[in-house]
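Here the complex is missing one protein chain, while the rest keep their positions.
The chains carry the letters A and B, assigned in the order they are written, with residues numbered from 1 in each.
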Amino acid sequence: MIEIESLLRDMEAIRAQPPLVHNITNYVVMNNTANALLSIGASPVMAHAREEVEEMASIASALVLNMGTLEPAWVEAMLLAGKTAKAKNTPVIFDPVGAGATSYRNVVCKQIIEECKPDIIRGNASEIIALYTTQNQTKGVDSTVSSGEALESAKALALETGSVVVISGATDYITDGKEVETVENGSPLMPRVTGMGCTATAVIGAFAAVNRNYLQAALHGMAMMGIAGEIASGKACGTGTMQVLFLDELGLLDEQSVRRTIR
Amino acid sequence: MIEIESLLRDMEAIRAQPPLVHNITNYVVMNNTANALLSIGASPVMAHAREEVEEMASIASALVLNMGTLEPAWVEAMLLAGKTAKAKNTPVIFDPVGAGATSYRNVVCKQIIEECKPDIIRGNASEIIALYTTQNQTKGVDSTVSSGEALESAKALALETGSVVVISGATDYITDGKEVETVENGSPLMPRVTGMGCTATAVIGAFAAVNRNYLQAALHGMAMMGIAGEIASGKACGTGTMQVLFLDELGLLDEQSVRRTIR
Partner (left out) sequence: MIEIESLLRDMEAIRAQPPLVHNITNYVVMNNTANALLSIGASPVMAHAREEVEEMASIASALVLNMGTLEPAWVEAMLLAGKTAKAKNTPVIFDPVGAGATSYRNVVCKQIIEECKPDIIRGNASEIIALYTTQNQTKGVDSTVSSGEALESAKALALETGSVVVISGATDYITDGKEVETVENGSPLMPRVTGMGCTATAVIGAFAAVNRNYLQAALHGMAMMGIAGEIASGKACGTGTMQVLFLDELGLLDEQSVRRTIR
């Protein structure tokens, strides 16, 4: 159950003292992600060269690893940055984009989870199931699963890895393997804009930077995404305006609009 | 001559069963391209690592190769993916961005055309002429040519390569070397937004996934671009709003707006 006071406190903490969020993410969403982080008041930095990722991760308040357009040099950078962040007790958030789609993605997921021990993992239902089955070397991804089945995978994955696991969808589920939180806000327009999931992962990064209760941080991040998305979709005329108005709303959210919109 | 029924049927087919369109494309346009594909109802994926492109191409319904920000590793990935797609009879669409601008681009064009045998090639007049002259090892690109001259190059290129060739411009030309189709819809604001051509190539990819008559698929893709662009430009205040409203219109197009706008 989300506590509005606590969500507002985190939102305010981000705006009051912008946390530096280091993103090693994919080409498609870099601009959106950076803008979303700026909109909520955080300070994004994108850096992926092995020559500097450890130094950058060590000055950041959160590290977001997203394998959307992965390749070996980037994976190497993610591993270097991830280990640095863990060593400094900086939160690591992992977005397993396209897990299950290719064997290379599965190998990389396994490696990032084992070596970086992400504090929070966020994916859609297919990705979370793929991640769980890959971890257990079983039969691969089944894309026609219900949220309920994804939730079981999420819980098992959380228990196995020690990560908080988030499933994005019409209902978002956030679990540490024992407790399960949900977010009902959002809009069907959101999955029709590219990078909304990736943006959610980055936004969770900013919340994790100011709140070390990662179940709560992930819940707050998803709630802010859902609320801003729901308000924006009420004003949008299509997917293009949705992308733009969503950024506006992330920056405009306040106590009143949160209280009015949250479910 | 475009048949409206047939265009609407393809649009509906994309929306009914979203084809997975695998893009190996340039950094500038990845976000727009992904959003445009989502707007028309298709499912975009961007993946370029040699470790996975063959696997990704083999599950895709169309492959789009765009050399806008090319470099050797990406070209290698394009060739691997292109051969995989051809072997599986999956349509390959090629966008020779900047053909003629540097010798490296000319070499890569030649290689992609020879090794991947794209089903459809889309470029602007300069690029198509550069492509044709490069194929024939003559004197390079003349950027001050008329569309008529580009059309002759396009027809010759189509006959030589077996590809359907598309020239984007005020009038779009689509030819297999024998027949020539045209699209008159569009707006002068379109070339002032980056990546509109690249988006057209990706949209054609989605149409090719649902219609194996590639002359028709290319015609339908260009028609949808032109119609959505023309409607969006009537609402836009400049190049920024044009980019956004164009995505809205791609998603909103229906029988009525198509019939009202098509020329």
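The definition used in the following text is that a contact is a pair of C-beta atoms (placed from the backbone, for glycine too) under 8 Å apart; a residue touches a chain by one contact, two chains touch by 3 or more.
Predicted, not measured: the structure shown is a model, and the values here were computed from it.
**Q** Which one, B:13, B:28, B:159 or B:262, makes contact with the chain that was left out?
**A** Per the contact definition at the top, the residue touching the missing chain is B:28.
**Q** If I consider the whole complex, including the chain that's not displayed, which of B:7, B:24, B:47 or B:70 touches that chain?
**A** With B:7, B:24, B:47 or B:70 as choices, the missing chain is touched by B:70.
**Q** Tell me which stretches of chain A touch the chain missing from the display.
**A** Touch set of chain A with respect to the missing chain: 27, 30-31, 34-35, 38-39, 44-49, 51-52, 55-56, 59, 73, 243-252.
**Q** Residue by residue, what part of chain B touches the chain that was omitted?
**A** Residues 26-29, 31-32, 68-72, 98, 101-105, 192-195, 236-241, 243-244 of chain B touch the chain that is not shown.
FYI, only the chains that are shown with their structure count from here on.
**Q** Based only on mean CA positions, could you tell me how far chain A sits from chain B in angstrom?
**A** 32
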